[in-house]
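With one protein chain held back, the other chains of the complex are shown just where they sit.
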Amino acid sequence: MIEQPMMVKICDIWGESPGVKTFFFESQLRFDPGQFVMVWIPLLDEKPFTISYIQDGCIGISVLKRGVFTTALHNKKTGDTIGIRGPYGRGFDLKTNSDVCVVGGGIGMASLTTVVERLKRVTVIQGARTLTELLYQKRFKDMHVCTDDGSAGLKGTAVDLFANFLVKQQFRKVYTCGPERMMVRVVELCKKYAVECEVSLERYMKCGFGVCGQCDCSGKLVCKDGPVFDLQELDMMGDFGKMIIRKTGERVPLNGSVH
Amino acid sequence: MIEQPMMVKICDIWGESPGVKTFFFESQLRFDPGQFVMVWIPLLDEKPFTISYIQDGCIGISVLKRGVFTTALHNKKTGDTIGIRGPYGRGFDLKTNSDVCVVGGGIGMASLTTVVERLKRVTVIQGARTLTELLYQKRFKDMHVCTDDGSAGLKGTAVDLFANFLVKQQFRKVYTCGPERMMVRVVELCKKYAVECEVSLERYMKCGFGVCGQCDCSGKLVCKDGPVFDLQELDMMGDFGKMIIRKTGERVPLNGSVH
Amino acid sequence: MSRIDLSVNLCNIQLTNPTILASGILGTTKALLKRVGENGAGAVTIKSISREPREGHKNPTVIAFEAGMLNAVGYSNPGVEAAAREFANLEDVRKPVIASVVGTQKDDFVRVVEGLSALKFSAIEIPLSCPHTPGFGLLAGQGTPQATFEITSAIRRITRLPVFVKVSPNIPEICSIAKAAEDAGADAITAVNSMGPGMCINIEARKPILSFKVGGVTGDALRPIALRCVYDIYKAVKIPIIGVGGISTGRHALEMIMAGASAVGIGTGVYYRGIDIFQKVCEEMSQWMQENGVNNIKSIIGAAHD
Partner (left out) sequence: MSRIDLSVNLCNIQLTNPTILASGILGTTKALLKRVGENGAGAVTIKSISREPREGHKNPTVIAFEAGMLNAVGYSNPGVEAAAREFANLEDVRKPVIASVVGTQKDDFVRVVEGLSALKFSAIEIPLSCPHTPGFGLLAGQGTPQATFEITSAIRRITRLPVFVKVSPNIPEICSIAKAAEDAGADAITAVNSMGPGMCINIEARKPILSFKVGGVTGDALRPIALRCVYDIYKAVKIPIIGVGGISTGRHALEMIMAGASAVGIGTGVYYRGIDIFQKVCEEMSQWMQENGVNNIKSIIGAAHD
């Protein structure tokens, strides 16, 4: 772990969808699937992003253009530099390493890519709003997809598709990341079918290393205890799916997604 | 090396001579022969002393009662505590590990004891003012001694006795510690007979770890580069045998001994 | 093995041990306070609350360096109304909870203290000493003896809870600040807040790292300074001192207590050793006390003074 942001040069940029770009940079840091970095744009801001590509000496983050910061990131060119510090957080527990299912919603899929690459016999489910927003289609050939508008795969949500699978197939474990409302329902289904499950949460972050208390979720620190939590932990986290903490520190009801 | 003084309990005290006591204390620190510790008496002062006994989990320093500090040390009882920090300095190079001679004068003998115990076929020469001031007589049975007043061994100085040996015996190396004037003459003899030699110097010290510059001897730091120096180094040290540095930092001529 | 007594009575607040979570670290929610209590803290302090909500400075707001941390969070907090909701039913925390209150005007402090008055806080701490938030603390002139006296007096008048005044290590005349607080009726001095401010620059970016450029220095770097402040304040005032600054081991805590602290705050230590640092520090203190024949922590408060 590095303590201060280290400037890295963007060596490649891939468009994953109209709204998502992946930025690659050289780095000797070692990451576990599910861990994240704090990305710094000097004079602007610093925000957390999951590592979505772990390669030899090179890592990538996939960024959905959403607000000021991600727009600034999207404007970066190959050869530009950004600051990163990390790896932070506790990633996915991959001991159950085969016959698993990953359920990704939107940009949440970025956290699950490295899980897919580490495991065997993985059923990959991805939900998006529409065909063009589907991510990593070349990377994972046999993904099961669904879209809100039916433009690709099942018309419906990732939860619907996942529910379909559960009735016909037995998984040893489920990994999920996406809008929190979606994950709440994935968790409900997993409990119903008695399948182990791990969930990657998102909260507004400041320090990233367990000091400031900004990323609290019912006494758990998403940056350090998480971002990945299992069912037992989630059971004790009353705020999961219900409350988030604003930049001011105010605990407010979650509306639809963290965003 | 420890950075701050560590309080250790005096577990044994031996009288080595009317003026010299050895204080033993438990310590897991590892010392090389010739290295020293800074000994702290809270609210009083802190001064350097060579380790004269290196045993398993227990070390000893032999202290000549001289001024305020050493008198305070001599008043300590078994069970009392003192602070030590170290080990400091570069000790003797014991690669030449047999057929050597050690030449000790007065309390300087304390630095040489651990050398004697590490090497084979060592000729030990000790000079003192008088019989009662001879040190470590039980520890080293076949020492060659001399006294200024002839009350034991040869009447004369350690240098005289050493000179006698040089004409009849060939040494691979000489280790010496004692009054600086004595060491100057030992060095001269070693050069004349083309014998390797290492000398342990004394200078007033403050930090003990090479920062304050108090212990300078011609650009060498006695606390860190020394206290042990070899002939090649001494050749470059014009102040050896000539100049010392007072507590004020004033460089003044050496009078007889450092003390 | 004789029983080691770590309990202290701080202004009539009973603490099972002298470790206290410092303000601004993990103190955002009741759930986190509870967790810190379960991890061994004798008491906990909430992140400072102001009258209105504040977003604080932009990220980066907290960074580590070789000798500690730099932070310029900028008092992000939900404001007193939302805080009053968050910290309702404080008995859930099961350890004494200290409210930290900040303001730009004397009046703000009063309003916040009033706004929290229905809650079960055990004490009110007022940091007049933040070095990096415009409008607050040192940057608002609150670090003078006169301002300290005025703000403390105003709060003294409206609460019966113990009032702790938190002072800055930057101020050469720290003892006169502590005395001003004592004269105004403060019940304890919290010494110290973060130091500096300081700066770290990323040389590739050629820019200060913190978005506010400068931030308060905490952790190891601060410890000897904090220790000296506590040592000096102990001689200057009669009220107890909560020693804060760079404590991350039992030895550090004992140093602070011997310098004159009745209790010790821990902040950056959470970064060095995790949330269970409170437990670890208590165990280390107990073990040392056992080995050195000290049964009661209270007996060594100020022991380093002649």
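Note that the chains are named A, B and C in the order they appear, and that numbering of residues resets to 1 at the start of each chain.
Keep this in mind: a contact is a pair of C-beta atoms (placed from the backbone, for glycine too) under 8 Å apart; a residue touches a chain by one contact, two chains touch by 3 or more.
Since we're looking at a predicted model, the values are computed, not measured.
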Here the chain that is not shown touches B, C
Among C:227, C:282 or C:297, choose the residue that contacts the chain missing from this document, as touch is defined above. C:227
Could you tell me which of C:162, C:198 or C:265 touches the chain that is not displayed? C:198
List the residues of chain C that touch the chain left out of this view. 65-68, 70, 138, 170-172, 195-201, 203-204, 206-208, 213-214, 217, 219-225, 227-228, 231, 246, 251, 254-255, 258-259, 288, 292, 300, 303-304
By the contact criterion defined above, which parts of chain B meet the unshown chain? Give residue numbers in ascending order. 3-7, 38, 40, 42-47, 81, 83, 205-207, 209-214, 216, 218-219, 221, 239, 245-251
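Following the convention adopted for this analysis, only the chains that are shown with their structure count from here on.
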Graph shape for the chains shown, where an edge means the two chains touch. Line, ring, star, complete, or other? other
Per-chain C-alpha mean nearest global C-alpha mean belongs to chain C
Outermost chain relative to chain B, judged by CA means, is A
Chain A-chain B separation of Cα centroids, rounded to whole Å: 66
Distance between the CA centroids of chain B and chain C (whole Å) is 50
Mind checking the centre-to-centre distance between chain A and chain C? Centres are C-alpha means, answer in whole Å. 36
What parts of chain A, by residue number, touch at least two of the other chains? none
What residues in chain C touch two or more of the other chains? none
